[in-house]
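A selection of the complex's chains, in situ.
A, B, C and D label the chains in the order they appear, each numbered from 1.
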Amino acid sequence: MTRALPVLTVLLAIIVVWYGAAVWMNAQWAQDQAARADTTLTTDELIRQTLTQERPVLPAPHQVAMGLWDGLFGQKFTSKRSLVWHGWITLSATMAGFAIGTLAGITLAVGIVHSRTMDQSVMPWAVASQSIPILAIAPMVIVVFASAGVTGLLPKAIIAAWLSFFPVLVGMVKGLRTPDRMQLDLMQSWNASAAQVFWRLRLPSSLPYLFASLKVAVAASLVGTIVGELPAGATAGLGARLLSGSYYGQTVQIWSALFAAAILAALLVMLIGVVEKLTLHRMGLAR
Amino acid sequence: MTALPILIVWLGAWGVNSWLSRFDTRLTRTLVPIVFGTTILLLWEMIVRIYSVPSVILPAPSQIGASFMANLPVLWTDFVQTIIKGALTGWIIGALAAIVTAIAIDRSTFLRRGLLPIGNFVAALPIVGIAPILVMWFGFDWQSKAAVVVVMVFFPILVNMVAGLAATEAMQRDLMATWAAPYWQSLWKLRMPAAMPFLFNGLKITTTLALIGAIVAEFFGSPTRGMGFRISTAVGRLDLPLVWAEILAAAIAGSLFYGIVALIEKKVTFWHPSQRT
Amino acid sequence: QELTLQLKWVTQAQFAGYYVALDKGFYEEEGLDVTILPGGPDIAPTQVLAGGGADVIVEWMPAALAAREKGLPLVNIAQPFKRSGMMLTCLKESGITDPKTDFAGKTLGVWFSGNEYPFLSWMNHLGLSTEGGTDGVTVLKQGFNVDPLLQKQAACISTMTYNEYGQVLDAGLTPDDLVTFKYEDQGVATLEDGLYVLESTLDDPEKVTSLVQFVRASMKGWAYAAEHPEEAAEIVLENDETGAQTLEHQVRMAQEVAKLTEGSTGVLDEADYQRTVDTLLSGGSDPVISAAPEGAFNHIITDRAFD
Amino acid sequence: MKPNKTGDSGGRSVITARNIDLTFQTADGPVHALKDVNLTINQGDFVSFIGPSGCGKTTFLRTIAALETPTGGNLTVNGMSPDEARKARAYGYVFQAPGLYPWRTISGNISLPLEIMGFSKADRQQRIERVLELVDLAGFGGKYPWQLSGGMQQRASIARALAFDADILLMDEPFGALDEIVRDRLNEALLELWKKTQKTIGFVTHSIPEAVYLSTKIVVMSPRPGRITKIINSPLPAERPLEIRDTPDFIALAHEVREGLREGHGDD
């Protein structure tokens, strides 16, 4: 309760501000329309109209909630109008990208920790790679992959992977390097092989770092997928929903898709949190 | 068979680097990544030529370089529009807003408890999704790009700054208490300096976010300049070397941006163990 | 026989003919297995074609000719759209009545990604700079929707007769609030949705046969769509994976598109072609194409399809 | 000299604790950190607190400094409540770790409480020099904490606590992290300082020789619940060369303290 109360208060404040903003931002159109119809609006009418517009500049919270509810439960999950269906498309690409990114990140990190050549060669470019606006060239990436015969889920997943490998790489390099000198020396005093040091010392001590970066990575992966879907052949997925909402000026649809994405992100992060808890608990690392 | 030269170059460069990295001096530590990067470019050029990849799919580095040099004025205009006006302005506004908010939140445990979980949540959201909305709200020019950037960088910086302000050691706070230090004194002389490493962590993460935000927002409407604009129109004109020149410019700008922030960090948090090599 | 068609834009009734042909089994009757790839704002069909991601694309002629000059040997094999649906839609309150006199100093919304060529030619015709200022126009890269007009961020925006114009009306504005300038009426119309392939494709007799079958079936689809706009709209809706389209809007689009395809047999009218080339070539300082293209169209396919 | 119940040894009393009780509410239930603690510390006393880990030494010192609030009993510092005393800046506090701010030089660190208390710049300058001299760090003012050895850092932190000239000095295992030789030196220096300044010192330690060497009064504590089990007034003379540690008197006193500790020390 003591934890929920502040959060709820802040949420309430946000909703109040939101309603205020909705009235303020939608008023212009309502008044323009009234002017075109040669009528004037009372304050009451004005407020009512601003909160019920078809294509508001800022939809009111209840409009978004309804749009979201309708999108999620208003039809069969398999329907193309269902946010669950689109969420699923996005989710599958996200997970594929996340898996590729995580695997790449871990592999690179293992290489970097074990080979000085790798460390010095790859690390600076890994940093630079993140300043390439991959999102801006997402459509091109998709075309290039299509020309190599790779279509469908994979191109999106690769964009997602590009964004998610970096946090994993950084976290894992840090994690694999956490064992302090004493712990490494102990291993050496037992004459342990490199593989033994890796499996019995480096890997277990890196797990807390791994999970921390997995949470960042999964969020990044979702962003990557959505942007991969955004301008690049809007077919299905939450990104496509966002785009088509934007294309047809359906602000409520945009916001619903946005919230669906937010919920998805929260669920994914929470899921990793649960896995983390279970793993660390089994390892005796959680107290 | 055609892959043989590619393989040879790769193995040769790797050998050179393995040998270089054994010395581990200042010089080799700059040399090794340069050799690595050059090798990648070389391989790219070779692949494009040997397999005659059409330039509308993947131009060769040499073409990209030529286009970069030929289009310097265009690249500069786009840089100013997107990076300086869009990304930088938005980043600065967002960072300032986040810092001020963090200080405000820090005074109230209630607010901190309320805002932090929400902040953490929002920081993980696909914020770019609001780009079309903000373009609708703030118009076509750089203001809407800056707004996207503000929203994108605000929460990561906020979360870091709040954590930073709370990251003082109990002993350091107790010391302040024993001196009966008033709030502003302990904020200014203890919490602010102690928060700097965290703040810069947030600032560094958000440099790339700022670039991404500014560029992506241009897809949803822009004046006839800007890196996002140029990329999408140049793709439409099949001027792929120009597209890649823009990407190159963005990567350079991004690395510079990051590097400058890291440099300032080094100056400001010189005392932090991670900076004291 | 497998064949992939890359559209220029998202799934909508603008491409009703192809979807109808697919859905009604016209392609199947010809023994074709056609895959239709929807496009998007930043998908360049020409690039997809060059990359081998598609066998045939729907593209506007200005973009196709520009790409051809860039070294991508595109060839028009059929032209289902006879007329242009492009226009500028302006708010009446902006005071614009005549393009020749009233555009200067105004902000105009334009689509890019290869759609900007007809506009640039038009401005050239009018002698207006596109760099802003009082005697030029300020150009906005228009996004995906008609908001700039509704939000009064631009005096005019680009619209298609069959799509965005309807959206402006849907948003609550009436035709009385608006002024429109069709490219057709301004004498700067360029050919829109045509079918293009790479030159090399035409060297492959098997491919040529498939294309013949494809064009024949597609035109059958267009004819059907023109006659049954409601049904066509429904078919489009079924194929729309975003689930965002509304029937009402698609029906109207199908009807409007029918006006553009009316009278077209699919065979490129060389006069139309010449007018397009002339318009593009007349582009003053920054022409879209610098020389009249050679071999940019080919009647082989349509000849064989409709003999 | 026989101690009375609270170990009173004459002189003006500076700190008086009557039946102090302190219970922490933790997730695992309440922890009784201090139970029924009675103690009087007089002006000029050097009082050591010794006892096994968790017996409440730190807690008691923190209570005096108003960093913790007792849940029962009565505590006065200079006749005021501890919190008033804190606001009146009645004491300097030295922690086990030096707790220097790494972004400030040694001088800057010493200057910090002075800035907070509003001393003028010239005054600050002069005080900094004086205390640096006092702890034998003259010339190191411009260095950053991490450029100094552990012993020097700890001396700097003592200098900081001395700079604003509070009458009371509270020190929580200030030398715990240092090696024996450095520690010996600092002990000697601290004793010197105490004699020179006549401050009242509360000093927490784990080391029996240290407690015996430094104190006029040794308070032996015992855990679960944290309480005072013995208060020993030192018969040692004020003049204490390091060699005093090999004298029978010293050894006897150390033995007494060790016995006191043994008694109060349960199993772990």
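Throughout what follows, contacts are C-beta pairs under 8 Å (C-beta built on N, C-alpha and C of every residue); 3 or more make two chains touch, one makes a residue touch a chain.
In this text the structure is predicted, and so the values were computed from the model without any measurement.
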| item | value |
| --- | --- |
| Copy-number formula (whole complex, one representative of each chain type shown) | A x1, B x1, C x1, D x2 |
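Keep in mind that, in the parts below, only the chains that are shown with their structure count from here on.
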| item | value |
| --- | --- |
| Interface with the most contact pairs, given as the two chains involved | A-B |
| Interchain centroid distance [CA atoms averaged], chain A/chain C, Å | 35 |
| Whole-Å gap separating chain A and chain B, where each centre is the average of the chain's CA atoms | 18 |
| Approximate Å spacing (C-alpha centroids) for the pair chain C, chain D | 85 |
| Per-residue overlap in chain A, given as positions that touch at least 2 other chains | 57, 139-140, 143-144, 147, 231, 243, 246 |
| Residue list for chain D, restricted to those that touch at least two other chains | none |
| Set of all touching chain pairs, with the criterion as stated earlier | A-B, A-C, B-C, B-D |
| Chain A contact footprint on chain C (complex, rising order) | 10-11, 37-44, 47-48, 50-53, 143-147, 150-151, 167, 171-174, 177, 240-245, 249 |
| Footprint of chain C on chain A - complex, ascending | 29, 33, 36, 54-55, 57, 79-82, 85-86, 139-140, 142-144, 146-148, 151, 231-236, 240-241, 243-250, 253 |
| Parts of chain B lying in touch with chain A, wherever the complex brings them together | 14, 17-18, 20-22, 24, 28-29, 32-33, 35-37, 40, 57-58, 110-115, 117-118, 121, 124-130, 132-133, 136-137, 207-208, 211-212, 215-216, 219-220, 227-228, 231-232, 235, 243, 247, 250-251, 253-255, 257-258 |
